[in-house]
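All protein chains but one are shown at their positions in the complex.
Showing chain A:
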Amino acid sequence: MAQRIVVDPITRIEGHLRIEVEVANGKVTNAWSSSTLFRGLEIILKGRDPRDAWLFTQRACGVCTYVHGLASIRCVEDAVGVTAPPNARLIRNLLMGVQILHDHLVHFYHLHALDWVDVVSALQADPVKASQIANQVSPAGKSGPSDFKAVQQRLQKFVDSGQLGLFTNGYWGHPAYKLPPEVNLIATAHYLEALRQQARTARMHAVFGAKNPHLQSLVVGGVSCVADLNPDRISEFLYLWKETKDFIDNVYLPDVLAVAGFYKDWGAIGGTSNFLAYGEFPQGEKEPESLFLPRGAIFKRQLGKVDAVDVDKIVEHVKYSWYEGDKALHPSVGETKPAPSKLDTAKEYSWTKAPRYMDEAMEVGPLARVLVAYGRGHEPTRKLVDDALKQLDVPAEALFSTLGRTAGRAIETKIIADAMEGWIMELVENIKRGENRTFASYEMPQEAAGMGLNDVPRGALGHWIEIKGQKIANYQMVVPSTWNLGPRCAAGKPGPVEEALIGTPIADPKRPVEILRTVHSFDPCIACAVHVIDPRTNEVYKFKVA
């Protein structure tokens, strides 16, 4: 007998998200993803100066801040026909690199880990044993028994205070938690450590970007931070980069693989079929050829066959979304006409549109990028992915899963951290030989159209602009979470998260931590909660944890 579960709000994400699933015989049989907030940035942009657009669009998201700024700048540069000079490209690449490192660290430790890590169990751990395990997992991790003891005491004191704060009502003690107390303690210690590390990592953004979140050093045609291109600033950046890279190599990646070792069954849960990557990090003027992470599309999990991407084949459906009309339109001629109504999974149930590429729902994000790079023979990706599969002793098929998505994210973090060194050095070389241009001038045309693509922490991001009378006539954004968390298309095909949830085991419908695991593995950029609906009475009843 099928039962409906609603989780609203889904916490530990950006924004407002609601997930509804149907469960039968302990497994999810159907799912609906709804985003429940509409702000209307695209409407707000109409009639404004195209040069201002990036400052507005950056406010689409303050978690993966910067990325909507860069997409907009690329989009307007495409429209006005200007190419930023090499130093501006390098600085932008570095800032994007920082964004991905930062975002993935915060995602794993602060947004995702509590689905796998039982903080309460950490209180039972033996700190000596924890230290032994930690040193096995990562010999360079440098944590002794006293470090773990201190964390445990700090935690104990917190619990004893009776004010449980952010840990109130967690799913503690749920049978789906599989880590031994010592591993829970290690992960909790690193949760706290990562809170500090991420603040230091974000400082790299401030070095060339003024501040984080919401950087302020881009301009159409280049970057404004010419005065920061000096040895002091570059070494400050280099120092912070090195510190972050150490954390990724010695803490983050080893932690992910160690935790994954206890959850290998999740290597067969939460997978999708089709993947799209726009690619990122232009290393020259030609795109997509010069991209460090390649562009490509994979259908039906055929890793050996990566197709070129034809952006004209993207459309957005609105049949199941709260917008007027039911025509599927290309974003360059897209419309945003809100028409809110009651949430009804059979009719309209989301503010998110449903983007499709060649009529298919496509997963975007770290896993898509890693798969496309792997399929294209990208050397560093091949090596790290093969190593991880070997260490975990799982088949390549396990990549298409919640586990694969989580591991893929950690792997790409390392790949990008490693690559950044080269870009810093290239910048140094440029400056050494007197190449210090940071801006290329342009004339704002009366009429123009442009597109800006990038691949950001959560996946493929595209902005489209139409300029008339030197003002914005139309602006459309197709964002990663629209791809991943969108509803059904006109043909009724589910979106990637909806597809991924099908088959997820649910041990206890009142405490569906399993739903959070898969939903969080996509790093949604929207927020949510769980209610149970009985399909016979349509009554929504709420369930409690702990």
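Rule of thumb we're sticking to: contacts are C-beta pairs under 8 Å (C-beta built on N, C-alpha and C of every residue); 3 or more make two chains touch, one makes a residue touch a chain; residues count from 1.
As a working rule, contacts and distances are computed from a predicted model.
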Record-based protein name (UniProt) of the chain missing from this complex, from "R-phenyllactate dehydratase activator", "FAD-binding oxidoreductase", "4Fe-4S dicluster domain-containing protein" or "Hydrogenase small subunit": "Hydrogenase small subunit"
Absent-chain contact - pick from A:127, A:209 or A:296: A:209
Among A:123, A:219 or A:451, the residue in touch with the chain that has been omitted: A:219
Chain A, residues in touch with the chain not shown (by the definition above): 6-16, 18, 36-41, 43-44, 48-49, 51-52, 55-56, 59-63, 65, 85, 106, 110, 114, 119, 147, 150, 153-154, 157-158, 161, 163, 165-171, 192, 195-196, 198-200, 202-203, 205-214, 216-219, 221-228, 236, 338, 340, 343, 436-439, 441, 511, 516, 527-531, 540, 542-546
